[in-house]
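Only one protein chain is missing; all other protein chains are in place.
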Amino acid sequence: MGKINIGIVGAAGYVGGELIRILSTHPEAEIAALSRVRSEGNQDLADVQPQLRDALNNIPRRVAAFDAETLGEVCDVVFIAAPHGQAIAMAPPLLRKGARVIDMGADFRLKDPSVYEQWYKVQHTEHELLAEAAYGLPEIDREPIRSARLVANPGCYPTSASLALFPLVKAKLIDLSTIVIDSKSGVSGAGRSKLTLDFFFTEVINDFKAYSVASHRHTPEIEQVLAEIAGESITLSFTPHLLPIARGILTTTYSVLRPGVSEGQIQQRFGECYQGEPFVRLLPDGLLPQIKHVVGSNYCDIGWKVDSRTNRIITVSVLDNLVKGAAGAAVQNMNIIFRLPETMGLKHPPFVP
Amino acid sequence: MGKINIGIVGAAGYVGGELIRILSTHPEAEIAALSRVRSEGNQDLADVQPQLRDALNNIPRRVAAFDAETLGEVCDVVFIAAPHGQAIAMAPPLLRKGARVIDMGADFRLKDPSVYEQWYKVQHTEHELLAEAAYGLPEIDREPIRSARLVANPGCYPTSASLALFPLVKAKLIDLSTIVIDSKSGVSGAGRSKLTLDFFFTEVINDFKAYSVASHRHTPEIEQVLAEIAGESITLSFTPHLLPIARGILTTTYSVLRPGVSEGQIQQRFGECYQGEPFVRLLPDGLLPQIKHVVGSNYCDIGWKVDSRTNRIITVSVLDNLVKGAAGAAVQNMNIIFRLPETMGLKHPPFVP
Amino acid sequence: MGKINIGIVGAAGYVGGELIRILSTHPEAEIAALSRVRSEGNQDLADVQPQLRDALNNIPRRVAAFDAETLGEVCDVVFIAAPHGQAIAMAPPLLRKGARVIDMGADFRLKDPSVYEQWYKVQHTEHELLAEAAYGLPEIDREPIRSARLVANPGCYPTSASLALFPLVKAKLIDLSTIVIDSKSGVSGAGRSKLTLDFFFTEVINDFKAYSVASHRHTPEIEQVLAEIAGESITLSFTPHLLPIARGILTTTYSVLRPGVSEGQIQQRFGECYQGEPFVRLLPDGLLPQIKHVVGSNYCDIGWKVDSRTNRIITVSVLDNLVKGAAGAAVQNMNIIFRLPETMGLKHPPFVP
Partner (left out) sequence: MGKINIGIVGAAGYVGGELIRILSTHPEAEIAALSRVRSEGNQDLADVQPQLRDALNNIPRRVAAFDAETLGEVCDVVFIAAPHGQAIAMAPPLLRKGARVIDMGADFRLKDPSVYEQWYKVQHTEHELLAEAAYGLPEIDREPIRSARLVANPGCYPTSASLALFPLVKAKLIDLSTIVIDSKSGVSGAGRSKLTLDFFFTEVINDFKAYSVASHRHTPEIEQVLAEIAGESITLSFTPHLLPIARGILTTTYSVLRPGVSEGQIQQRFGECYQGEPFVRLLPDGLLPQIKHVVGSNYCDIGWKVDSRTNRIITVSVLDNLVKGAAGAAVQNMNIIFRLPETMGLKHPPFVP
């Protein structure tokens, strides 16, 4: 039996570059086709990902315009790394051709199309696909991914927040009305295509700022994930900030503990939830995670501390937004779908930048 | 009448450098003596602050060991920028000689010596001075500073948090039990004297992390300031993080609004509190502050947003930790003490780094 | 007699921001008009220079479209900070109205219009003005500036290289055919208007590269300056590189010493050339300059070392490209023109970023 034939849409972007980096050393993957979201003609891969010039001889050198027919025929699975709104149109023809689709964008994450439309200001025309799509966060629910034709790969912020809060919400250790999520992300999360002054070097260096306060589109996604775990609706505060680094997210959360909850219980619940999970590292007592220790890896590192003075639990979680927050998680989902060891191609140690 | 004769203890550090930078262009200041905290013999200023080589001809070229006798005689006011614990011994002989003292450290900030000893692990031997010392945050209470012999210059985090929360606490717009403070600071806050691997370039660049979670020494200081405003004790959560930048603090706070509080009320209260304050800039609706816009200045920029979904108010405040968070605030206090216009020497526009 | 009325064209850019920062505290300057290069209507200053929001009450809040008539009437001097090619059309009507013009761009630097056209690919239509314009590098030749109506403010690279090589060329200490100039600049030199991917944060951070090798437009400018000093034509190699910092240039030069030249002679010549120059700091023997020590100041720091093994002299010079490399030098030129002390408004110590 041959390798998995893979198509990457958005091969010129940061997430696309990471997909190529990871999949090019994946023992069972064969990158069969690369395409851009916006290109018209063909381009040389070395022009859009210059670090790959003469670097890999097992991948296509050509980045073509998106063509669902060809991709769907050649590929067993297509990763779509495109701005939101585009996968709604791209996914259906690929699926009809028999390819699986892993969408890195937001188009199939929110189960309620009206919530999607309210936050993303785009009409959703594929309600059935939306219902069918599996949310690809295996540490929380692996089952739906196994049989999925279409996976909605989670957002980078939602992964960092959900993995930190999952044990607390599942075991009902916290008061769900008190959740505050304060996240900080590197600039690569903004992608490579929007050339606004906001992401210019001289504007970002030496700076730090909050953005989309009380209005970021990942808010309903986090709420959806946690609500499903809790079995009840959750409304929380989520504030993203922009760090002057390229890669990495750190998320700090604050929640009030339910009466009588002990540190021992918390430790036990975290242990139960993540025992055997290859990509979640629970830090030993007294240590808290830092971005530098997960860059380049598929790890999400989590630490926590109880503030006995306020009866709050503070969690800190970190991940590389381009890996566990995007491309790595997507490959993890691919491994699940294709019945491969979930860690295949993903166990390289972090790269300290 | 002559200029104010000024002594700076800790002239080799980052705060010391800022004091020199600001005071050297202050029309009524004369830097009369520079001393180091730890030096034994004399040093050339250009060896410890190399940017000042041949730069200023109106300040001493010599940095001497600390000598309370000489400083107290020569100086009208002495700024102490030393690690905590040192000013407890330095201040009394300076005061006895008739000099005013503005302590940039933590030694005279916490009114209750047992709280100081609990958080700083140093015994406090100057209880009377502690009682006498004025807390130097004029935007909240200017009166005690006017007649102070000894000013406790506020911590950088406490200033950023207190100024953001002051109007909310004063007007009782928020539920005081719900306050969460998430702060992010540049590395210069760590000073120049502790040469630990933690603050090495290769360790900090591309990184971000939380530290001293639920245990940072500025927590009781913030609580003391807000409790005095509220007229009741406050317990809150405060988490500092380390940004890969040299200067600047951004503080995000979260609090639940009391029932019935409207955005209009909030806006009115912020306006009332800071009307006429030269160093607090309230950003127009829809804008939030960023560190780059206050670096090098004595401004604290504040913005806020109500999250109607959760009924929380989120505030964002920024300042330059070496200026409004240290040296600038100290000069502002000096101006108050010496009956000078409060903005004298402090109105240079920000320096965009 | 009143203050000097000043107009700034390009007030939304990085150089424009520095002009405002410096001139707003200049005792004899009155910023009378701000205009943008490309704007059509009026804009609020706080929208294009947000750090200045509510910061200065002695400057206009409005940034208008360029209008030579108004500017020429209102202003004694107009600073033009515009992309090359634009000042050719802007300067003549301003001069006709009686205003002096200090052009921060390249349009009036190269005395030979055919050299300009060859390197800048723009036709030069103002040959007489070109002949009349004074090159504004006072440390090398102050005389023509005193009586100039039009000053060509030098390029940032040329200033850093020319000041380092001036004493060596003037005293004929080096073999003029052996000059190699290797320069490294921060990103602000690229300005704020070209939004190309090259200057995106994620592309520049953690990177370093050479650019315009053997083809940078500042090459003929450096050659022109040095040739005038030498009294003979000079051809040299100049390579610029892009540093992942916002501000600052460091230039390293290499030249073979003429037979018999001693270190003592070199030291003497540097001393002679820069004795009394307020903005050139010659570092003591054994020290070499670094960018951090000049940021925010109008200093050019210079150090050198003789490599006795190869008989080469290596010079290292640094400056802030937005200050001594642009806005600061322009104010220095203004001071000369208007018979003010040359250091007025420019002696603030460096700002360590």
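In order of appearance the chains are A, B and C, and numbering begins at 1 in each one.
One rule holds in what follows: contacts are C-beta pairs under 8 Å (C-beta built on N, C-alpha and C of every residue); 3 or more make two chains touch, one makes a residue touch a chain.
Every value quoted in this text rests on a predicted model; they were computed, and no experiment measured them.
In the full complex, the chain left out of view touches A, B, C. Contact with the undisplayed chain is limited, among A:Gln86, A:Ser160, A:Gln224 or A:Ser297, to A:Ser297. Contact with the chain that does not appear here is found for just one residue of C:Ala246, C:Leu282 or C:Ala327, C:Ala246. Listed here are the subunit C residues that touch the chain not shown: 178, 180, 182, 184, 203, 205-211, 213-214, 235-237, 239, 241, 243-248, 250, 252, 254, 288-292, 295, 305-310, 312, 314, 316, 353.
Within subunit A, the residues in touch with the undisplayed chain are 14, 17, 20-21, 24-25, 50-56, 206, 246-247, 281, 283, 290, 292-297, 299, 348-353.
Where subunit B meets the missing chain, the touching residues are 14, 187-188, 190, 192, 195-197, 199-206, 244-246, 353.
Here, only the chains that are shown with their structure count from here on.
Rounded to whole angstrom units, the spacing between the C-alpha centres of subunit A and subunit C is 46. The distance from the centre of subunit A to the centre of subunit B, with each centre set as the mean of the Cα atoms, comes to 39 Å.
For subunit C, the set of residues that touch two or more other chains comprises 14, 206, 246, 353.
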